[in-house]
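The next block holds one structure in the form of structure tokens; read it before the comments.
Complex shown without one protein chain; remaining protein chains in place.
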Amino acid sequence: MSDQTMLVVDNVSKRFGGVVANADISIQVKPGEIVGLIGPNGSGKTTLFNSIVGFHPIDSGSIQFLGEDISRLRVPQIARRGMLRTFQQTRVYDGISCMNNMRISVPHRAARMRDMFAHVPPEIDERAEELLEFVGLFSKRHLLAGDLSFGQQKLLEFAMALMNGPKMLLLDEPTAGINPTLINGLIDRLRRANADMGITLLVIEHNMRVVMNLAQRLYCLAHGEMLAEGAPEQIQNDERVIAAYLGAH
Amino acid sequence: MNSLELLFQAPILSVQLLIDGILIGSIFALAAYGMALVWGVMNMINVAQGEFVMLGGYVALYAAQAGLHPFLGIPAAAAVLFILGWLLYRVVIFRVVDKDLFISLLATFGLSILIQQLANEVFGADVRTLYSGLGTIVLLGGQVTVSEIKLVGFAATLILGACLLLFLKKSRLGQAIRATAQNARAARILGIDTDRVYATTFALNAAICGAAGALVVMTWIVHPYLGLAYTVRSFMIVVVAGLGNLGAVVAAGLGLGAAENFAGFLLGAEYQAAFVFSLLVVILVYRNYRLGRHRKYLK
Partner (left out) sequence: MTESVRKLLPILAIGALALVAPYVLPDYRIQLALLWIMILFALTWDIMGGQMGYNSFGNILFFGLGMYVCAVVQRDAGLSYYPGLFAGLAAAAVLPVVVAAVLGSGLLGLRGHYFAIGTLGLGIAAGEIASGWDYIGAGSGMVTPLYPGEIGARQTFFYFASFVLATVTFLALRRIYSGRFGLAVNAIRDDEDKAEAMGLHTTRYKTVAWSVSAFFLGMAGGLVGNLNGFIDPRDVAFAGATYGVFMVLMAILGGKGTLWGPVIGATIFHITQEVFWTYLLGWQRVALGLLIVVIVVFFPQGILGWAKARYPERFGIRVEAAAEDADGR
């Protein structure tokens, strides 16, 4: 029944005024998968993400996560159920150190009132340092997050997401703005997060090389509609997809 | 017989309260529209909004003392406040326009305290009013009285609102203002001098408040601490009506005027102020709750 699919997006539509951003989109993500979401600019990918995580209401359709209808839940409620997202513009807490960013990114599912006033236990710090090491930011851990470069902040945001122990992570263009020489490292880390930490990934990407290497399955959006879906090689050679990208330029 | 019973016993009283409330509510709508303008274009909440209204009242007061016909106080107040708004923009506001909402909130908060206390020192704390020399109309066989000045106020508000709309829709500057409201960066790239747009918007808002203030002092009173209530009223109306819709602002303004009047009657005049400020809290909470059910929240 519901344990087979982690995320079911069923005929979801979203319009902003006169613009239809998403028209009857349906996608499915099974546990442990890495699924890619591609499409030219303006095809509605980020809008779909926003709809899934509760950032705005959807006009029609439904979204189910682990068998539960989350279409009307709010952002923090969905996040606490184990589905996180990273932002295209990369959002971290500028005014506090990287370590503190990590410390506050612990899961809050079972948080009680008394946890509020507790000191941060050493296990949390250990895990935080471990993850910062994993993304290569260990040496910067005491710097203010606002002082990091854009690429470093992206890595921090990724580490924070991992810290939260999600079941599923929606990544919005994780390699955008990263120096090309470091992208391979990021792809590797994403794969390890998926394989070792068991996090299901749904990734919006523009970089074809990245998405071909990373994703097991792809969905392609264009003009707010689902254009094609399938394995990367299939999609790569799909005429409609090629036309959509070429047409968009 | 308490006030509530009185209302039921004499329904004509409700008509009186309603009419009075609507008439005064139109002035609220005017001030609210100015606030919505500044909020929409400059992305700042002008906490000193009410103080501009208050100053407009004093300008009208002193203009009348200097021999000007009370009605001329309206344009006089608008003109003086326009200049003041422009100056304030050039000295202070331009520095906080592109900072985050909090800084501009705190800055205009400080400004409101400054103006309020300055008015207290300069004008004295007495409650003053301006007699317009108009009488009252009697309706419905002598049971409902409407002061003519309030009707004038209502008409003036509608006229001013219409002029404003026309200005924004038709004139080049008005279009520049609307463009900046939609996307300041794009407007700049297209050659619009956003700084001038901001200055004009802020000054325009001040002028609107000034005119409103002149109407207030003629239909009611003025005193140095009048401002906060008007700021709160404007804010409430904008929260309920949203930023884009003049019609909604007018409707909300009239509604608020009526509600206040009824509350003043039922609770007693000394609690009318408490009603206004408490209503703000209620509206905010309720509005947020309603939005929350649809996964939105007040932004």
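Order of writing sets the chain letters: A and B. Residues in each chain are counted from 1.
Convention: a contact is a pair of C-beta atoms (placed from the backbone, for glycine too) under 8 Å apart; a residue touches a chain by one contact, two chains touch by 3 or more.
None of the values given here were measured: they were computed from a predicted structure.
Colleague: Of B:4, B:118 or B:166, which one is in contact with the hidden chain?
Modeller: Missing-chain contact among the listed residues: B:118.
Colleague: If the missing chain were put back, which residues of subunit A would it touch?
Modeller: Interface with the chain not displayed, on the subunit A side: 53, 74-76, 79-80, 84-85, 87, 91-97, 100-101, 103-105, 107-109, 111, 113, 115-120, 136-137, 140, 142-144, 147, 149, 151-152, 155, 160-161, 164, 178-179, 181-182.
Colleague: Which parts of subunit B are in contact with the chain that was left out?
Modeller: Within subunit B, the residues that touch the unshown chain are 45, 47, 92, 95-96, 101-103, 105-107, 109-118, 120-121, 228, 231-232, 235, 239, 268, 270-271, 273-274, 276-278, 280-281, 284-285, 288-289, 292, 297-299.
Going forward, only the chains that are shown with their structure count from here on.
Colleague: Taking each chain's centre as the mean of its CA atoms, how far is subunit A from subunit B in angstrom?
Modeller: Using C-alpha averages as centres, the distance is 45 Å.
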